[in-house]
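One protein chain omitted, others in place.
Naming follows writing order (A and B), and every chain is counted from residue 1.
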Amino acid sequence: MPKKVLLVDDSTTTLMMEEMILKQRTAYECVTAKDGLDAIARAVVEAPDLVLMDVVMPRMNGFEACKRMRLESSLRETPIILVTTRGEEEYVEAGFQSGCNDYITKPIDSFELVTLLNSYLGE
Amino acid sequence: MSKNSNTPAGPEISSQVVGSQAKVYAARMRLQNALDQADALDAIREIAANLIGTEEIAVFKVDQKRSELWLYWSFGVDPNKHSVLEVCREPKLKQVLAGKPVYRLKLSNENLLSTEDPASALVPILVDGIACAVIVLFRLFPHKPGIEPVDREICDVLSNCAGRAIEPYHSR
Partner (left out) sequence: MAMTHPQPRVTRQEMEASASGTRQRAYLLPGQLHVSAGPCQIKTILGSCIAICLWDSVRGIGGMNHFLLPASSEGHPASTRFADVATRTLLEMLEALGCRRPNLQAKVFGGASMFVSNDPQRVTLGTQNVGAALELLKAAGIPVMVQETGGSHGRKIMFNTDDGIVWCQRV
């Protein structure tokens, strides 16, 4: 069964790009969510093998969603990678404190994205 | 192992190509599917922030005499600093109004405009082949070293598909 990746971003442009890269370069199944609240609901139902999540989103940001996912027993061990335009110290530190495993910065480089995901998913 | 240009692309090359194609495709689809003018302007912001790497953007409309450009919409920059650009004082704009984008070269400190905020790219918005407006991309993200080849492809998409952003009833 293919590994499942939950892509979370309020930008349809980013979701389209990430999905296209992963579909062409990997065998992962992609599911998407458009904000933090939506992401938690989708993650509980879909049980993804990895979450790739934007930080700045409406309704609930990536930090808060990350914290709440860690409270769900089914998601406690799921790798979460935050995607941020702001690589500044306080943002990155807040990301790790919210329970993320790693971070990458926008604009996303396809080679880096695929290498990082393959590493976490053991491909 | 020898290297030559006829060698089939390896997996890493493909990865780069796929990444570029994905960005260009996403930009085009986002602009073509924009619901209305406001959504088209938001699409420009999304593309600039997520695919190119800047959160400082402005759109200037060309006046009828084509001698001045007036600020029409901006994001992340002080609109009071950028209300008007005079073509006679901005030599790079002549090329842009002729339909060709202008980019600041990597490792260059040159500012494309006389503005206080440094401009990284000037992209004409073409409607029926005529530059009716110009998108100015100001500072790139600190981790972004400069405008790259894929960014130029994305700017071409902006140039050709962003007409709706400046013309509310533009039907394309």
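Basically, contacts are C-beta pairs under 8 Å (C-beta built on N, C-alpha and C of every residue); 3 or more make two chains touch, one makes a residue touch a chain.
Since we're looking at a predicted model, the values are computed, not measured.
Novice: Of the residues listed, A:Gly36, A:Gly62 or A:Pro79, which one is in contact with the missing chain?
Specialist: That would be A:Pro79, which touches the missing chain.
Novice: For chain B, which residues touch the unseen chain?
Specialist: 3, 9-10, 12-13, 15-16, 107, 109, 140, 142-143, 145-146, 148
Novice: List the chain A residues touching the unshown chain?
Specialist: Residues touching the hidden chain, for chain A, are 77, 79, 87-89, 92-93, 96-97, 101-105, 109, 111-112, 115-116, 119-120, 122.
Convention: only the chains that are shown with their structure count from here on.
Novice: Distance between chain A and chain B based on Cα centroids, please, to the nearest Å.
Specialist: Here chain A and chain B have centroids separated by 27 Å.
Novice: Spell out the part of chain B that touches chain A in their complex, as residue ranges.
Specialist: So the residues of chain B in touch with chain A come to 12, 14-16, 18-23, 25-27, 29-30, 43, 46-47, 49-53, 55, 141-144.
Novice: Which of the residues in chain A end up touching chain B in this complex?
Specialist: The touching residues are 9, 11-14, 16-18, 20-21, 24-25, 85, 87, 105-111, 114.
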